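Pasting a structure below so you can have a look.
Removed: one protein chain of the complex. Kept in place: all other protein chains.
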C-alpha cells in the first residue's frame, strides 16, 4: 500500500459502466515525510475520504478486492484514512547492526 | 487508473489475433496539471475515444476486464473520456494537519 | 502494451523447461518517437519477429496468455510487428480544452 | 522480494475491515548496501517484525498469500526478518565472462 493525499477528482461522463457510482479521486503519492513521490494516480474511494485527506491506497488486483468488484477495470482504490504517521527515524536509516 | 492523452495509434498487421478489432492507441500519461509523465503506452480503446482526447486508462488484469477479454494479451485499456479534472490544490500539497 | 525494438537475443541452456522452444528476445522499450525509454527486457516471441524489428509487446499475466502458457514463468511476450506509428502531435501534448 | 527497513507505522481508524488486526508498517526499500532506494511503501507484518528491523517484503498477489487473505486489499507484506546480507561483490558487478 502507499500513502497519498487526495488532490481532487476526475469527471468522466463516458466511461466503463463498472466505474459508475465511484468518485474518481486524484491521489498524490507521498513518502513518510509527506513529500510528493512520483506522479498522481486515479483511484476509486471505498472509505468516504475527502479532498485534502491523507489516505492509504492500494493498486492492482487488491484494488478490485477493496471495491468488491473483482471483474472490473479498477486498478487503484483508497482503503483507509490515515490518522497518524509514526516515523521513528526522520532520516533515511543508517545501518545499526 | 491514470490520466492520459491520445497521441496517435499503432498499426500492426501481423499480431496476436485476440487484438483484432481494437484500435491500438498511443497514450501519453499526464499528471493532474496535464504535464507529460513517463513514457507512452499502447492501450486498446473500449469507449470510442479519439486522437487528442483526455482519457482515463487502466493497466494489467483490469485492462482485460475492461475489454471483456480476460484471456487475452491486452495489458492496457482506455476506460473513460475525461470531461474535467478538478484539482483543489494546484501545487504539490503541503502538510495541513 | 509498449513499443519496442528487438536488439538481439539471450541464450540459456540451463533454464525452466517451460521456456524451451521460445526465442528469448532482448527488447529496447521505445517512446512514440522511437527514442529508447527505460531498460531492455527479455520477451518470448509469439509472432515470428526478427532482429531490429519494431514490435508491440506485453507484460505480466497477459504475456502468458499471448504464449498460451498460462502456468509458465513467462512475464513478457512480443505480440505484434508494428508497420506504422501514427503520431498526430510530435511534441508532448499541450492542453487544448 | 525486496530488502527494507521498518521506519515506523501508519494509524488508520477508518479503513477496509480486512486490514483490521494488521500493523501497517512503513518500509524503506534498500539496496544490497542498505542504502535507501525509491519511496517507502506500507506493508502488513506477517512475521512479528519491529521498528528499525531489516526485513524481506513482497508485493502484489504474493502479499495476499503471505497474509493468507487472498481476497483482501493487501498488496505488500513483510515475510522475513533478515539476519544477514552476504554480498560477494561490494561494487556493481563488472563483466567477468
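Structural remarks
Residue numbering begins at 1 within each chain, and the chains themselves are lettered A, B, C and D in the order written.
Assume a contact is a pair of C-beta atoms (placed from the backbone, for glycine too) under 8 Å apart; a residue touches a chain by one contact, two chains touch by 3 or more.
This one's a predicted model, so the numbers in the text were calculated from it and none came from an experiment.
Touch with the hidden chain on the side of subunit D covers residues 1-3, 29, 31-32, 37-38, 46-48, 56, 58-63, 65-66, 70, 77, 79-89, 92-93, 95-97. Although one chain is not shown, part of subunit C still touches it, namely residues 5, 7-16, 18-19, 24, 26, 28, 30, 34, 36, 39-43, 51-52, 54, 60-61, 63-64, 71-76.
The rule we apply is simple: only the chains that are shown with their structure count from here on.
With centres defined by CA atoms alone, the chain at the far end from subunit A is C. Distance between chain centres (mean CA atoms), subunit A to subunit B: 18 Å.
Once the centre of each chain is set as its mean CA position, subunit B and subunit D turn out to be 30 Å apart.
In subunit C, there is no position where the chain touches two or more neighbouring chains simultaneously.
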